[in-house]
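Only a single protein chain was left out; the remaining protein chains are all shown in position.
Each chain gets a letter, A and B, in the order it is written, and its residues are counted from 1.
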Amino acid sequence: MATEILMPELGESVHEGTVTRWLKDIGDAVKEDEPVVEIMTDKVNTELQAPASGILVKILVPEGENVQVFQPLGLIGSESEAVDGGAPPVSQTPSAQPKTALETPAPAASPAPAMKAGNGRKFYTPVVRSIASRQGISEAELSNIQGSGEGGRVTKRDVEAFIASRGKVQHVESKPAAQPISAGPDQEVFVLTGMRKAIAEAMVKAHQIPSVSTICEVDCSRMVAFRTANKQSFQEMYGVKMTYTPFFVKAATEALLEVPQVNSAVMDDGRVIQNRGVHMGIAVALGDGSQGLIVPVLRDCHKKTVIEIAKALDELVLKARESRLVLDDLQGATFSITNPGTYGALFGTPMIPPHQGGILGTYAIKDTPVAMDGMIAIRPIMHLVLSYDHRIIDGMVAGRFLKSVRERLESFDFFR
Amino acid sequence: MTASATQSQPVNMLTAIRQAIDEEMERNPEMVCIGEDIGLLGGAFGATEGLQDEYGSMRVLDAPISEAGIVGAAIGLAMRGRPVMVEMQFIDFISCGFDQIVNNAATMFYRTGGKVNLPMVIRGPSGGYGGGGPYHSQQNEAWFLHSPGLKVVCPSTPSDAYGLMKAAIRDPNPVIFYEVKELYRKREIEEIIPEGHTVPLGKASVRREGSDCTIITYGNPVYFCLEAAERLASENVQAEVIDLRSLLPLDEEAVIGSIKKTNRVLVVNEASRTCGFAGELIARVCETAFEHLDAPPMRVTREDTPVPWVKPLELSVLPTTDKIYDAALRLVRY
Partner (left out) sequence: MKTERSATASHAEKESGEPHQTRPRDLLQNADLLELLDQLYLARYFDVRLIKEKRRGRLRGTLYSSHNQEAILVGTLFGLRPDDWISPVHRDMPAFFLKDIRAGWDNPSRMGMSIGEVCAQVWGKATAPGRARDNWSHIGDSSKGIICSTSMLAGTIPVAAGIAYDFKLRNQDSVVLTYNGEGSTAQGVFHEAINFAAIHKLPVITIVENNQWAYGTPVELECPTKDVADRAKGYDIPGLIADGQDVLDVYDNTMWAVERARAGKGPSIIECKTFRAYGHGDHDDDRAAKYRPEDEVGEGRRRDPLAVFKQELVKRGVLSQDDASKYSPEFKNAAETTDEDFPARVVEYMKQGVEFAISSPLPDASEGTMWVFAEENR
């Protein structure tokens, strides 16, 4: 009896990937946990390990082809199964199809339903479409739901059952219908794919978070002075370039420990997770930005010194730019930092990544005239913006957090 | 008959209606009843039996066969502040008074800039299934629903008829009151009507709860829908049956609320199909609850024919339990 090599869910909102390379040929012996196939998704390139020991008896998705999450990529079987191409596998999870009276076949007299809508897209009833849109279910996912309605039409119950079983294995029976594309004479039309598509979907989800942004100014005199003075020696001593980001991470981490409400998040089921540790998502633009943006996670910031943070960050950014990130590098952030200041932005309102309580934006440090003790002084001022999930964080709490970050950056006590 | 009669024993719909009119006549000495054969005879069906003895021939007036004249006179009486109950011997005959209803009564409040309102009820026996033929079987509410300024009700139980009749008589606007004559004396639906029972205009009644589809109806088909719902239950389909009772004002909240729950809707009405109330209701559902629909709204109505006389012909064009059951199955299996 063969075992399926299934396409895993490689990160939230990743619904498909591409087989880049089979590491074994048909007939090769494989050991359990031995890498067997290489997969590229919107976010990561990774190797998948064999789910069982045996012979690779069948490749279901050849190199270069797309594969849906939870779809079988290939089969691992015994010697004998290698001959006949593998016995039909037994699915690991029960089918999620609802069993209701509604499955009774329609009377012969009723006309066959039109499965195609006029625009070539597959037809879904209004309520199914509205649930899909609310729940962020993609066209591709919809098309994978087996309908219990007349002619296989997806009903509200079917889509509800799909939501309930999301995260469990679903069998993919058909490919998503192609999007219709038509361009005007001076236009070009393209479809969002890969990372861009994943970002788009993540942004839609992020947009559903009721968020508020609060802004404060930080006097960066000490930080700037420190960096100017120690830039050289820092690199020599620790082997990494000194940027401001580790200080931001450190200040934010300490503030998160001080104001833990900000280090919590509303999950899909409406429940709230309170994080004890701090795992900081760091927005990293790839290339010149045209290759998208990725948010790898700097783990255990609460256990790290600012030097350790600087080192880890350097390594993480390098991995991201060299496409070496693994799935674990992308999951589990409790809070995020974005630094548009690197390209001179004065301030903005960052969007909160799903499953996090907030995001801190650090912006351009700019010499600014400020009134101090009745006199005008020139100081390097930075805007600090906190976007936070207003469902769980109130303005007062956000203000406390922001104040804490600001004071830490201004007093700059990280090396005491 | 005394007020306690309806409270001590189950009554049929006809008695409930008669009782409501009687109580309103007693309550308001200004009120007048006018219609053909309503006094000496007590009405072709007996809906006003005994009222002339009680309130005199001036207040319970036998009118000549002149529907337009009767409605016009009722407008004059209502203009003078009197609640008026007009009986159409059969609601089919209302067409003879059509101009007075739709051009005069319906528009009066509007035309006078909100100064002259007309407290009047035009009521009459309606509906088929009794072998009445084309002129004693009509359910022509759509004509009046299409004439802004009229309220339209059609109860299906004795207590609803009683409560709505009182509300209609007290309403400051013209109300067209459809009384399903096949339900007038139906024994199975007799009920005790509690003292002081009222039913406001514009409130629907959920006659059966269900989760798989909503069947919206009113009048006689309420019972066919309930029967169909029982049969559907044996197929493990739970149909919710809503009796609108009042078509205008419409309890849109009840309708939309149920559809949000079941996502599937079937509208059943006895009137013919084209431009009927079912069509209007479905249009509203599509406008306001489109994203809740899991199947196209369906309807079972009379065919677009007159109502024929003999039974097999009559049932061939009118909604029946079988037709409703079949349509509901198609709906839930979509």
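One rule holds for everything that comes next: a contact is a pair of C-beta atoms (placed from the backbone, for glycine too) under 8 Å apart; a residue touches a chain by one contact, two chains touch by 3 or more.
All of these numbers come straight from a predicted model, not from anything done at the bench.
Engineer: By the document's own contact criterion, which visible chains does the hidden chain reach in the full complex?
Structural biologist: Within the full complex, the chain not displayed touches B.
Engineer: Check the options B:Gly46, B:Gly72 or B:Pro306 and report the residue that touches the missing chain.
Structural biologist: In the full complex, the listed residue that touches the missing chain is B:Gly72.
Engineer: Please identify, in ascending order, the residues of chain B that touch the omitted chain?
Structural biologist: 32, 58-59, 61, 63-64, 66, 68-82, 99-100, 103-104, 107-117, 119, 148-149, 151, 172-173
By our rule, only the chains that are shown with their structure count from here on.
Engineer: Touching residues of chain B toward chain A in the complex: what are they?
Structural biologist: Its residues touching chain A are 212, 235-237, 263, 290-295, 326, 329-330, 332-334.
Engineer: For the complex, which residues does chain A have touching chain B?
Structural biologist: 100-102, 104-107, 110, 113, 125-130, 149-150, 153, 155-156
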